[in-house]
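The complex is shown incomplete by one protein chain, all other protein chains being positioned as in the whole.
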Amino acid sequence: MSIRARRGRTVRWAVPAAAIAVIAGAIGAGPVIAAVQGDPALPERTAEQLLASAAQAGRAGLKPMSGTVMQTASLGLPGLPEVPGMGGSSPVALLSGSHELKVWYGGADKVRFALPGRMSETDLITNGDQVWLWQSDENRATRVKAGSGERGEEAARAHEALPTATTPQQLAQQLLRRVGADTVVSVSNTEKVADRAAYQLAFAPKDPSSLVKEVKLALDGETLVPLRVQVYARSAAEPAFEVGFTSVTFSPPAAENFTFTPPTGAKVEETSLAELLKERRPERGEGFEDAEKLKSEVGTVGEGWTTVAVIPVSEQELTGQGQGEGSSGAGIGAIGDALLKSAKPISGTWGSGKVIQTKLVSALLTDDGRLLVGAVTPEKLSEAAGRK
Amino acid sequence: MSRTPTDAGLAADVPGSRVGGPGGGSRREVPGAELSIVTSGLTKRFGSGQVAVDALDLAVPSGSVFGFLGPNGSGKTTTIRMLLGLVAPTAGEWRLLGTPMPGGVGGVLSRVGALVEGPAFYPYLSGEANLRRYDAADPSADPRTVSTRIGLALERVGLAAAAGKRYRAYSLGMRQRLAIAATLLGPRELLILDEPTNGLDPQGTREVRGLVKEIAAEGTTVFVSSHLLAEVEQMCSHVAVMRTGRLVAQGPIADLRASETVRIRVETPDVEEAAAVLAGLGLPEIRLGDGDVSAALGAGLPERVCAALVTGGVAVRGLAVQRPTLEDVFVGLTGEGFDVDG
Partner (left out) sequence: MSTVSGKEAVSTEKATRAVPDHDPARGRDQAMTAGQAAGGRPIPPPRAVSAPRAWLRLLGSEVGLTFRRPRNLAMLGVLTVIPVLIGIALRMFAGTGGDGTGAPMIFERITGNGLFLTFAALSLLVQLMLPVCVAVVAGDSIAGEAGIGTLRYLLAAPAGRTRLLAVKYACVVVFCLAAVTAVALSALLVGLLLFPAGPITLLSGGTIPFLDGVLRIGVVVLYVTAGMAALGAVALALSTLTEVSVGAIASTVVIVIAAQVLRAVPQLSVLQPYLLTEWWSGFDGVLRDPVAIGDMGQGLLVFAAYAAVFCSIAWARFTGKDITA
């Protein structure tokens, strides 16, 4: 091969190479540019100051805003079966993959969440005293009647009917409630989230038996609104779970976003919030953020990051043989089956059982009918099982 | 292998001009320096490591009918592909119509008609539509005149009647003609024809030969490859001979022929005596055979030899002047026979 020809070939292939480089650059550019330009655009603040200001900002109420929230989970679960009848709004969907949530916030009584699915959409629209749940794949509009409780609180709780409608704000509240003395807190002021300069608080558990390496919370530099929560497992460099804005605007959304009239031909139903939550109840208790609720219902061992929940349960119940009602119940059962298949036998002074470990959560099902769950190592679970 | 015609016959057959010569009639004069194709050190080594063409130095004079002769697999098609920029040479340089290649491909190839390794057309299109397609590919072809030009080209190859027929339905000979028609779509200064008579019957072969002569008569340089010695000898004014990728000879056919001497052959039972007489006449390269003697005639006159033999008392049974055929030339050049079947 002559030198000329070889050089010609090099030059030619440089073109696709450059195209790939530019695109790879564009994909990775966000964090890279942020890091390069990372001279502190935000004034220095200590973690204590930030936490206090954030709490204060939270109490003062959220400013009108809209944006898109991306939720990504790579919990390292064994293969989950596809569950029919469970669209993008199912909590099972939470456990893996990426999910998008659109948020319009015009005030405490003007809120819209939209969960786009493939050729479908689930909307939860709160406008004044009206709360509508719209499920396009069922062509069903559900009007949530005002219950006995206070109106604002009602609206705030309405999103619980939509477990995947999780915003960084909600997670941040739970996180801040948990932070205790067993945590190392650090702060940086060079983060960039959804194109906005942000502070980032990192909470790292001191206890080595925790599967959580650290939890990072990004706060908008200007408004101190939580923009992103990332949970890092000890076993991986990428976040195991992340909820964060990919785009956000702090301006009042247009009023049309909050108006909802059931389209002609749609099934229109009316229900109370309590009923709605109950209807969707079999699906609850699986999500990460629901650990708090489980705690109140079941016994716990330990505290803080290494809290282990102990739930009386049987294998039948888990695999769905005990619950025949409703497709969602069957779906949970199918998942239980899949999980149990990958479980490893374990035994200790307390007896024997099966243990499943994911990146963030371990679960131990003892033969005597207890389910121990926690963000801890299986050894710690076994220890907790022994404590009875 | 077919017999080659005599020198006189060939000279009358070739209307094309010869470099620097007076030309075959009222044709234009070609300056000796003008070369339609020139290559230097052109080499192609394929990925398999095979050297298909090895340091080829070709010089094709403008206005010539240039025969590119070589057995199958000797690198003719590969050379033509390199000339047309279809295959990148491993080494070497070349010019077409005075333009350095491959940089000049875009401008030059419009003036070059090419047939490479047999016809190739879209089977589901008619002959005419096929030509239209190739014409559209030429950026300098005038779309207004395309129908006329296609009509002319088809007429020249005798396909006007089958113009609307699908190529699928063409016979082998018709396909070859269509391929030749495609080379005549525009005004060409150079035609490169790779084995244009492949697959044609004797009648078709004759027609192609006539067509090549006709085109050459218009002043177009024709570079035609062939593995048939006879064909080249009948059509061409110049020839280059390839053997396993190497050029073994090139030049005007007459010059090549002149490089091999005319011999005189004496049939006689008195071999020794005849040889002595020939030696006495000063003829070189005397070869003794079984019942015959031959020697290079050179400038010597056959009648003088005859007289000397008779005077010398040699019993002459037959006397023949052997003018060299091209085959003899090639045997002389390559030291072996020319194997048509590769």
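Observations
Order of writing sets the labels: A and B. Residues in every chain begin at 1.
Assume contacts are C-beta pairs under 8 Å (C-beta built on N, C-alpha and C of every residue); 3 or more make two chains touch, one makes a residue touch a chain.
Only a predicted model underlies this, so the values are computations on that prediction, with no experimental measurement involved.
The chain that is not drawn here is touched, among residues B:Leu35, B:Ala91, B:Val116 or B:Val208, by B:Val116.
Contact with the chain not shown here comes from a single listed residue; of A:Leu101, A:Ala141, A:Ala240 or A:Ala363, that residue is A:Ala141. Check B:Asp57, B:Glu93 or B:Glu155 against the missing chain and you find that the one touching it is B:Glu155. The set of chain A residues touching the chain not shown comprises 8-9, 12-13, 15-16, 18-20, 23, 26-27, 68, 72, 74, 79-80, 82, 84-85, 96-98, 100, 114, 116, 118-121, 123, 132, 134, 136-139, 141, 247, 254, 256-257, 260-266.
Within chain B, the residues in touch with the undisplayed chain are 26-28, 81, 84-88, 97, 105-106, 109-112, 114, 116-118, 120-125, 132-145, 148-149, 151-152, 155-156, 182, 186-189, 214, 217-219.
Note that in this section only the chains that are shown with their structure count from here on.
One simple way to say how far apart two chains are is to compare their mean CA positions; for chain A and chain B this gives 80 Å.
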